[in-house]
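All protein chains of the complex are present and in place, except for one that has been dropped.
As written, the chain order gives the labels A, B and C, with residue 1 at the start of each chain.
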Amino acid sequence: MTLTTTHLVALLPIILVCATAILVMLGIAWRRHHKATTIAAAVGLNLALLSLLIVWQVTPIETPLLVIDGLSVFAMVLILVSALACTTLAHAYLEHYEGPVEEFYLLLLCSVAGAMVLASSRHLATLFFGLELLSMPLYGMLAYAFHERRSLEAGIKYLILSAAATAFLLFGMALLYAQSGRLDLPGLTAGLANNADVWALAGAGMMLVGLGFKLSIVPFHLWAPDVYEGGPGPAAIFLASASKVAAFVVLLRLVMTTPAFQGEWLNQTLTVLALLTMIVGNLLALNQSDLKRLLAYSSIAHFGYLMVTLVVSDGLALETAGVYLITYVVTVLAAFGIVTLISSPYGGADASALHHYRGLFWRRPYLTAVLTISMLSLAGIPSTAGFIGKFYIIALGVDAQRWWLVGGVILGSAIGLYYYLRVMVTLFLTEAGMQRRDAPHNWGIRAGGVVVLGLALLMVVLGLYPAPMVEWVKLLAATRIG
Amino acid sequence: MGLSMSLLLPLTFLLPLAGTLILSLSKGRLGERASAVVGVTSMGLSAIVTVLIAWQYIAEPHVYGVTLWRWISVEDFQPSIGLVLDGLSLTMLGIITGVGFLIHLFAAWYMQGEKGITRFYAYMNLFVFSMLLLVLGDNLLLLFFGWEGVGLCSYLLIGYYYEHSENGWAAFKAFVVTRIGDVFLAIGMFLLFFELGTLDIAEILRRAPQMWAEGDPTVELAALLMLGGAVGKSAQLPLHTWLADAMAGPTPVSALIHAATMVTAGVYLIARMNGIFLLAPDILELAGIIGALTLLMAGFAALAQTDIKRVLAYSTMSQIGYMFLALGAGAFDAAVFHLMTHAFFKALLFLSAGAVIISCHHEQDMRRLGGLWKRLPLAYAGFIVGGSALAALPLVSAGFYSKDEILWQELVTDHGGLLIAGMIGAFLTSLYTVRLIILTFHGQPKSDNARNAEAGRGLVHAVPLIVLALLSTFLGAWITPPLENVLPAPAEGEEFWHLVLEIVAAGVAIAGIAVGAWLYLRRRGWLAKHTSSGWGAWLWTFWHHAWGIDELYDRVLVKPYRGLVRILRSDIIDGACGLLAKLAWLLHQGLSRTQTGKLRFYAMSMVAGATLILLALALVP
Amino acid sequence: MSGVPMEHGLVLAAILFALGLAGLMFRRNMVFILMSLEIMLNSAGLAFIVGGTAWGQPEGQAMFLLVITLAAAEASVGLALLLQLNHRFKTLDTDAASRMRG
Partner (left out) sequence: MTLVWLILIPFIGGLLCWQAERMGDAAPRWIALGTMGLELLLTLWLWWGGDFQLPEIASAQASQWALEFRAPWIPRFGIEIHLALDGLSLILIALTSLLGVLAVLCSWKEIIGRVGFFHLNLLWILGGVVGVFLAIDLFLFFFFWELMLVPMYFLIALWGHSGTQGKTRIGAATKFFIYTQASGLLMLVAILGLAFAHHAATGVYSFSYDDLRNTPLSDELAMWLMLGFFIAFAVKLPVVPLHGWLPDAHAQAPTAGSVDLAGILLKTAAYGMLRFTLPLFPEASQAFAPVAMTLGVVGIFYGALLACGQQDIKRLIAYTSISHMGFVLIGIYAGTQLALQGVVVLMVAHAFSAAGLFIMSGQIYERVHTRDMTQMGGLWGRLGSLPGFSLCFVAASLGMPGTANFIGEFMVLFGTFPVAPWVVAIASVGLVLAAIYSLFLMQRVHYGPAKGDEPLEGLDRREYVMLLGILALVLFFGLYPQPLLDTSGAAMHEIQRLFTDPALTTTILPTGVS
């Protein structure tokens, strides 16, 4: 099979991102310039995003290793948007960083490329390749502020655990391969269709462990809070958004297409894991006084909700996953974005302790409004995007009559409210904390601020008028291959 | 007549209402005198309107109905704000406005120098308004309006001296105990409406005989429930305990509410609903028995009281017991007649007692009074006239005629037991009346307050006493309530036996007076000795506490209620829900322990998770 | 080669994998942890080889190459961080880096 122009067009976003990465690398070699690097990265990402419009004309399309269909386009959009937000916020964040800053964008771009490959992989090799391309730069990003102990600790923890998870994933792949003799997903499907024995199931199970780690599903969640807390803000953002989106999309693809992932036992296992993830994630966050850790736990819980789509995996599932991912990404970007903005003017550890935020509203009302809206959205309160997501999840559960999962979602939400509200009310208390930290006065007119405000607006708009988003996701879901 | 009934009838209660509104919206800008003027004038106008109404009624005696507006209209639930005037309501109207006016007038003297006169008159006027609504309402719901309204005003006036919390609690008790009765009445209303589909009293009385045969369980139940309401309001057994405590209010209040009008509302209710009660003879019988028991119980209790007002309070219970006795025999008109004379003489007694109390600087304990007859001749006269009426002194007193009528009806309708109870009660009545008068007015003054008594002055003080005294004599008995068309005709009997009964009753009354005079004038020492030791003392205490019923209720109802409240106070159910939150908290702490921050532990948990997943795979084929 | 059943090869790989896991769990020194990771990755690579051989396909070996590359990259990043660990914490014990918890 040869690559045609159409294929190249279809791969345009990945190519563009890779090209940007190279460009940035060369630029750094030539002359370090923070602003220029940022702009270059942003332009590249924007071009990739725009190219998706062209890509859309040729979808669905397959190459031996990659598939560009509605799902991958959807994932790419989310990944690119997260990456863009990340870039802008990173600029604000790194402005006062003492040391070379430009490499961060390089790492970011590589990671984005990895995430895009992962999301559109239709072959175990690309899956593996994408995953590693996604993770490897992340180690660097997390440990970027390595003179800061927490950052280094986060990097090391993530590196080792992620490598172990990769080993699980690889071993699982090897087992599947040994059983079916195929590495591409359709082939795997055909090969496993009639003889899915214990080895194959074990393989599927081990792959689940590997991907579950990336999604920080209970019981593979312990790393998440530490890494989120220690890593620099922008890295945590990327970890919570793009990385998770890509891993989830590939897991979804696996579950929906590969027979080894469709057995009753795996379904049961997924149900139990989903329930555990929702409840444990929320419970862990209950009395958390560090905002970044809290967001990490919240993100764990949200992937618990999202796993309902893996369990059901037909009917509304794909659409639900799409809508939920959008609302989740927008919300998480905004929430972490605020943390990043507040942290940026200072060296040292990020401003993540809750007492830093006491009474923020009376100093930075709009910034606080954004954080409030994102907390409400995380809690799934109407008029925010999060509500639409939660609505979809519950609708899916009800439609499939998975009452346990529905019960879990409700219980989890109830527990979750407690800490979201705690954060919210802290922002509005009058008495300022001992060590208050503020964003710079002119935050609103700078790039990072604009992004955050835009995200807040998006949250509200999606919450109030979700019809276009729903229609778009529905359209994309309809053009899935497999 | 120039003025039509549809204007006059509402005016009777709108005038007091206007008084209330003026007084309560004045925000304390009216002085003592102005308040009294407003309060008394509105009442006086109302009384004048009543006279006009009576004039018109006597000229053309028929039932007048005035509907002001439709109160509620939902399907066939159509109670209106409608008034009805017949002989019964006219009688009540006369008592309420007439006696009410006199008491208002007297109160202007009694209350002088007290703070909050405005409030006092506002409540008093509101009371009259409610009471009039009660007697004029043409449907049960409006009657209930008045019924509850008088209860509220009673509460407010008992608790008038709010600075002493006991007064507040007395008011509290009065309201709650009567409300228990009210609930019965309410349920009775629900039942009647459900069965008959109307709340209009005339309509109920018309439909009831068509619906039920005599003794039908449903109608008996309805009658029983209404009796419950009547018993509560009229302080009969077993809901009588509030009345003695209600004496905490100013004395004019006791005279108006707790003697002349409100407490007789129960009698009015049964008389008004006579059609229902006639269909339920067992319940009517029960009313008689309750009356008999109450009159005996209260008679004995009155013997052992030391507070001048409490004697009168128990005597009121006892006299209302007579009215119930009459109701039990189906002698509704006799009951209403006694109601009227009782209103006169008991109001007189209370006002005289009020005169004594104010003259003696708020001394109410009879053991600390005495020898007042010279210093307070008017009050003494009031007590003599009122007391003779209470004791039913033959021929000269109003009470004799009404009580005699009751006893006669018992005889005619073959209620031997009730008759005997009535006779014993008559003896007791004479006895405690004599005791009351002797202890208060004769002998030596036993305290400085009594020695320094200052007689009241002025027309405001004297006129009400004199008018009521006149009404308490045989003159009052000349007033015949026009009840022929409203209530069933009284039973007839042979005149000879009537005469015999009259002589016997007169004998009993005189005997009571004689024994009382002998005991309290001649054998005071002997009496004191026997009531302070041995079982005489026990009996004295027992009667003093009115047969210990209050204590019984305290133990059986109040304490358990308080206990329950104490147990529940912290909201047990909420606490149970709180356990869930505790559970979540514990889980949170347990799970937080797993976040050790140690890399190796994290790796182990990952391996453990993976192992569990693979094991699950092994277990599920 | 055909004499050895595929299952045996897989079991061997699994044992290697378990060994690596054990090392990961029980060693504190970061150098040994990285080594354990190498063992795990290589056991996966072995499993690919076994599979590829059993099916007579080159893909297994191709995958192994990818795995090797990854292992190398992983090790290099790991070692870089190890140096920083030693620099900041003056130890190679990973338990030292456990400030974040709860």
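General remarks:
In this text, a residue touches a chain if its C-beta (ideal position, glycine included) is under 8 Å from a C-beta of that chain, and two chains touch if they have at least 3 such contacts.
In this text the structure is predicted, and so the values were computed from the model without any measurement.
For the chain excluded from display, the touched partners among the shown chains of the whole complex are A, B. Which of A:56, A:97, A:265 or A:428 touches the hidden chain is settled by the complete complex: it is A:428. Of B:164, B:206, B:374 or B:582, it is B:164 that touches the chain left out of the display.
Only one of B:22, B:135, B:186 or B:419 touches the chain withheld from this view, namely B:186. Of A:92, A:394, A:456 or A:476, it is A:394 that touches the chain left out of the display.
Of the listed positions B:19, B:39, B:149 or B:609, the one in contact with the omitted chain in the full complex is B:149.
Seen across the whole complex, the unshown chain contacts chain B at 24, 27-28, 69-75, 77, 81, 115-116, 141, 144-149, 152, 155-156, 159, 162-165, 167-169, 171-172, 175-176, 179-180, 182-183, 186-187, 189-191, 193-194, 564-566, 568-569, 571, 573-574, 577-578. Although one chain is not shown, part of chain A still touches it, namely residues 361-362, 376, 379, 381-383, 387, 391, 394-395, 398-399, 406, 409-411, 413-414, 417-418, 421-422, 424-425, 428-430, 465-467, 470-471, 474.
The definition used in the following text is that only the chains that are shown with their structure count from here on.
In whole angstrom, the spacing between the mean C-alpha positions of chain A and chain C is 26. Once the centre of each chain is set as its mean CA position, chain B and chain C turn out to be 95 Å apart.
Across the assembly, chain B contributes 592, 595, 597, 599, 603 as residues in contact with two or more other chains.
Residue positions 21, 24, 33, 94, 97-102 of chain C each touch two or more of the other chains. Residue ranges of chain B in contact with chain C, taken from their complex: 592, 595-600, 603-604, 607.
Residues 21, 24-28, 33, 94-95, 97-102 of chain C touch chain B in their complex. Against chain B, in their complex, chain A makes its touches with residues 156-157, 160-161, 164-165, 168, 198, 201-202, 205-206, 208-209, 212-213, 218-220, 222-223, 225-226, 264-265, 268-269, 280, 283-284, 286-287, 415.
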